[in-house]
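For this depiction, one protein chain was excluded, whereas all remaining protein chains were kept in their positions.
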Amino acid sequence: MSAAEADGGSISARSVAVAGRAEPPVTPELAAAHGLTAEEYERLLSALGREPSYTELGVASALWSEHCSYKSSKVHLRELPTTGAHVLQGPGENAGIVDLGGDWVAAFKIESHNHPSFIEPYQGAATGVGGILRDVFTMGARPVAVMDALFFGDLGAPRMRHLVDGVVRGVGDYGNCVGVPTVGGQTVFHPSYDGNILVNAFALGIARRDRIFHARATGPGNPILYVGSRTGRDGIHGATMASESFGEESEAKRPTVQVGDPFAEKILLEACLEAMRTGAIVAIQDMGAAGLASSAFEMAERGGTGMVLDLDRVPLREGGLGPYEIMLSESQERMLLVARRGREESVAEVFRRWGLEVVSIGEVTAGGRAVLTFGGETVADLPVAAITEQAPLYRRPAAEPADLAERQRSPEVPEAEDPAAALRALLASPELGSKQWIWRQYDHSVRTNTVRGPGGDAAVLLLKGTNSGIALTADVNPVYCALDPRTGGAQAVAEAVRNLACVGAEPLGLTDCLNFGNPERPEIMWQFGEAVRGMAEACRALEVPVVSGNVSFYNETGDRSVHPTPTVAMVGLVPDVDVLPEPSFVAAGDRIVLLGESRPQGEAEFGGSAYLRLLHGVERGRPPAVDLAAEARLAELLRTLAFRGTARALHDLAEGGLAVALAEMCFARGLGARVALPLSPTELFAESQARALVACAPGDLERVLRSAGRAGVPAVEIGETGGDALAFELAGERYAAPVAELTEIWSTALPRALEL
Amino acid sequence: MKATVTVYPRREILDPQGKAIREALGRIGFTGVEDVRAGKSFEIELAGEDREAAGRVLEEMCRKLLANPVVEDYSIDLGGRAGAGGAP
Amino acid sequence: MKATVTVYPRREILDPQGKAIREALGRIGFTGVEDVRAGKSFEIELAGEDREAAGRVLEEMCRKLLANPVVEDYSIDLGGRAGAGGAP
Partner (left out) sequence: MRCGVVVFPGSNCDHDVYHVLKHVLGQETSFLWHADTSLAGVDLVVLPGGFSYGDYLRAGAMAALSPLVAAVRRHAEAGGLVLGICNGFQVLLETGLLPGAMRRNRDLRFLCRDVYLRVERDDLPFTRGYEKGEVLRLPIAHAEGHYEDTEENLDRLEAAGQVVFRYVSPRGEASRMVDPAWNPNGSARAIAGVANERGNVLGMMPHPERAAEQVMGSTDGLALFAGAVGLGAEALEMAR
């Protein structure tokens, strides 16, 4: 059928040949195969007042997929506080923005790339980093930091070592090549990820306050430009795939793997930032999940406009792509932008100078319809709002898991005869061992802002031209979340605040990546709702707004779901990088003070602890209680100690409790410590929250204790630094382990477990 | 026995390396380069002389280690002289 | 016209990648692997049909870009089917 024969450009629902291409007829079955339920298909029919074309079905089903529409999560996400004194842009744009003071703002976001990374770890992780970097520079911000939160299964599980190697190489190769330092992250190993690993990538960029860009297509008549790599068949249906569990079918439905091209990204980054300075760009957005479909529709939605796109003009990498594929391709390193009419040449000129292809593929229109043409025919004519903001929304049924009470039952806690032996065993595990093997494969010092790199509680980046620093951390304890998602959600926020406080940083905002199983299962929906509630409570109490985020459902294989994993990546501001405490002991003879309350005998908290799980194979009980008021007091105290320079070293207590935290403080300089405490050996490993360790010069001890008193934080001097062993005196009994030995065990744990 | 294994990115998959090389050749004046694909070549020396057995072993090596079937195709050449089969 | 260029580390130069692959093959149970060398393979599509001219052009490409003569050797195959000459 030639263009002339097409019936006046209107959509023929029965068209099975578009511009000479055979297309499957649209039927309820085809809609179901696209993941639409019968009701959703009905909804589409009534929105259109007719049957959709094949391209329309593809676009609508992609935008209505869980991944793009947040249809199951939205009602819960509304509970999260999203405003605050420092927030300039909350959720809804490509990244959130907070105020750094002075001329500067920070744009940041975290995103999952779980499914693609499980299929092809190297490319999956690489393109995850690529996507999040684009989300940030799309806002006009130059990316200055990446973090990666990685959740792997048991290293003995099938393919797991291959997955770890591939993901780490993928994150590294991409970020290293683009020249953005990867300064932090988190790495978890737990069998719940055996069949579904999680790869969450975070990026942060900085911009001048008055140079922020948005993705709002405004100004009818303005041209729409396509920039960057050509379009291939990569990842068609990526968004729908991310909205399904793994099973036999997804194996067969495997789309062409998206391949990252970090060099193209670097060029695109430089060219976009330069083009933004021309003043001729109205709006810009990257093509991420669901490709051109989502970027075009989302830009039109935010702008309250429509658009016409001539898909024949989209640059293709290979022949034979039809409109359906062009709209849904997830080829990487592509941008869609709206230029000021008449000034498009000045934009195009910049891209050409960088050797990039730039093509005008359409224009913004009034009236809120998106009209797509191909081969001279109209292949789609959709009302933008009906497909975007009026997408389906669900309050899915939630139910507490049947085995919850059983799993929360108080565990028996076997005594640690020799705390030194238990400590060795914990430090030798990949879970608590050093992650240096990972972060040394990441360039963490490029751009020369990294004042504190990976390996501490929080990374710190200098904001050049000022004395302040941007602090970053990523945290979540999935075991706590599995045992009590509400407490776990709150704990993730509280731990992030604590980690920032250890470098003296005041939190400005957070971005979250909520990784869960199948939301159509009531237990999963319950976990989700509870975790979000816990996070929301902690965000309010600790005054940290949520400025961006991402939800990843369907992380399950068969009926086995991952542990609920609400990753929290938090950004803070360090007022003065010249008085930064270290995460480890600095000098011999310093006094060590334990801040926070260690529960008395009999009440020590071991639910979900590393001690029980890694040494005794027990994963049960209630996770340690989160006292948000105590966390707030502790964080305030830590910031004061850091800022006044009273603390030489600060480190919070997390997995493995006091024993592990003390050991970690010994490693960097091989400096030991002697501590005496009224605790049993076992209690050294309890994981009660809101605790931290301070090391200070002897002359500052009084000040530390006084500050703690004023802040209402319990504080006890427990010993001093020095010697080459970590020595405990517990109720008269003495135990010790040489620091050199502990260091060796800890630093080789991961490569040993990977069998390198 | 000497064998050559050649591994190339699958046809439909983006080959950033090949693309960059093609462009670089163009920049330094090589016109008429229509396409470049970048792959890997492994020369493998195996014990024994049984070609058929070797072929089976090499197949397995490719599937397990030398190639990543998700994104790559491979070919095996056991020919007299080590001539790889190029891209499949 | 399709040509294949194969580039290998020179014999006297250490080939850590080849060594790593040989060891990895050993670890996953492939015995009898005596040596592995890891190189690169480029499939180049050239305009025109003059084989001799193409050979000269490819030589020059190798010298100028595709191989580093300090550490690498190359070979060019213009054979009917794209069969690389493996290592020289």
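Observations
A, B and C label the chains in the order they appear, each numbered from 1.
To be clear about the criterion, a contact is a pair of C-beta atoms (placed from the backbone, for glycine too) under 8 Å apart; a residue touches a chain by one contact, two chains touch by 3 or more.
Just so you know, these numbers come straight off a predicted model, no measurement behind them.
Screening A:Val178, A:Ala296 or A:Val547 for touch with the missing chain picks out A:Val178.
Summary of contacts with the chain left out: across A:Leu225, A:Leu337, A:Val350 or A:Leu462, the touching residue is A:Leu462. The missing chain lies against chain A, touching residues 169, 172-173, 176-179, 261-264, 266-267, 354-355, 439-448, 450-451, 462, 464, 577-578.
Residues of chain C in contact with the chain left out of this view: 9, 12-14, 16-17, 20, 64-66, 68, 70-71. Residues touching the missing chain, restricted to chain B, are 16-17, 20-21, 24, 27-28, 38 (touch as defined at the top).
Following the convention adopted for this analysis, only the chains that are shown with their structure count from here on.
Centre-to-centre separation between chain B and chain C, using Cα means, comes to 9 Å. Taking each chain's centre as the mean of its C-alpha atoms, chain A lies 37 Å from chain B. Each chain gets a centre from the mean of its Cα atoms; for chain A and chain C, those two points are 41 Å apart. Touching two or more other chains at once is no residue of chain C.
Contacts from chain B toward chain C in the complex involve residues 4, 6-8, 18, 21, 24-25, 28, 30-48, 57, 60-61, 64-66, 77, 79, 81-87.
If you check the complex, the residues on chain A that touch chain B are 119-120, 122-123, 229, 232-234, 254, 256-261, 263-264, 317-318, 331-332, 355. Contacts from chain B toward chain A in the complex involve residues 9-10, 12-16, 19-20, 23, 68, 70-71.
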